[in-house]
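Scroll down for the structure; my scribbles are underneath it.
Part of the complex only, each chain left as placed.
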Amino acid sequence: MARDQFARLCDIELVSVSPGQASARMNLDQKHLNGIGTIQGGAIFTLADFAFAAASNSHGGLAVGINVTINYFKAVTTGVLHAEAKEVSLHHKLATYLVEVRDGPGDLVALFQGTVYRKSSGK
Amino acid sequence: MARDQFARLCDIELVSVSPGQASARMNLDQKHLNGIGTIQGGAIFTLADFAFAAASNSHGGLAVGINVTINYFKAVTTGVLHAEAKEVSLHHKLATYLVEVRDGPGDLVALFQGTVYRKSSGK
């Protein structure tokens, strides 16, 4: 995860990772804003996706994202965003994760449901 | 769209926009890479999301994304990505778009299906 250059560009940091879960953080800045002055959906997605990638690769082996659904609930403009990814299902070749993105006060900003294909399972 | 700072950070350019559709482009660079050396899912999402925002705001008024599903089909590492958004359904308060993301050779890299809530309809 440390070699992820796009995450670095977005100022995303990995906070913790353990088998089947991960958390990440993004300090919000002007550069994350869209044309109407709120945090761009792509920035929120990238934060969630980073936690998803960390959680899905926490078992060793290599897992790649195949699809994701994200729902947005609250526009944010400043502060920090936290993403918490947890494993919902783990099979030999497929696994699914839910990622909650919350702002500083703890309000739910987005909910992300992603599935990976496990190219190798790390065993 | 020109004031979208996050899109600028990602080197995303709007190519064209007309009622119900839009296209955008992203020249790929090292900064878009993830930890395994392929273009980060968040970067591909952001490109598609930018075309989606342009298409959904092409009628005037203000439309905000409420949810999106994205499927990834092909890992890319270099070159250029093109996103083409087209309107699938337009109602008074809701509208839905499909966005195809293709690489230089024209292969489908991702398919994005997004829905907006139209806060104002521009009429």
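As written, the chains take the letters A and B, and residue 1 is the first residue of each chain.
Assume a residue touches a chain if its C-beta (ideal position, glycine included) is under 8 Å from a C-beta of that chain, and two chains touch if they have at least 3 such contacts.
Given the structure is predicted, the values throughout are model-derived calculations rather than measurements.
Peer 1: Quick check on the homomer: 2 copies visible, but what's the full number in the structure file?
Peer 2: 4
Please note the rule applied: only the chains that are shown with their structure count from here on.
Peer 1: Quick check: how many Å separate the C-alpha centres of subunit A and subunit B?
Peer 2: That pair's centroid distance is 19 Å.
Peer 1: Which part of subunit A faces subunit B closely enough to touch in the complex?
Peer 2: Subunit A reaches subunit B through residues 1-7, 9-10, 30-36, 39-43, 45-47, 49-50, 53, 62, 64-72, 75.
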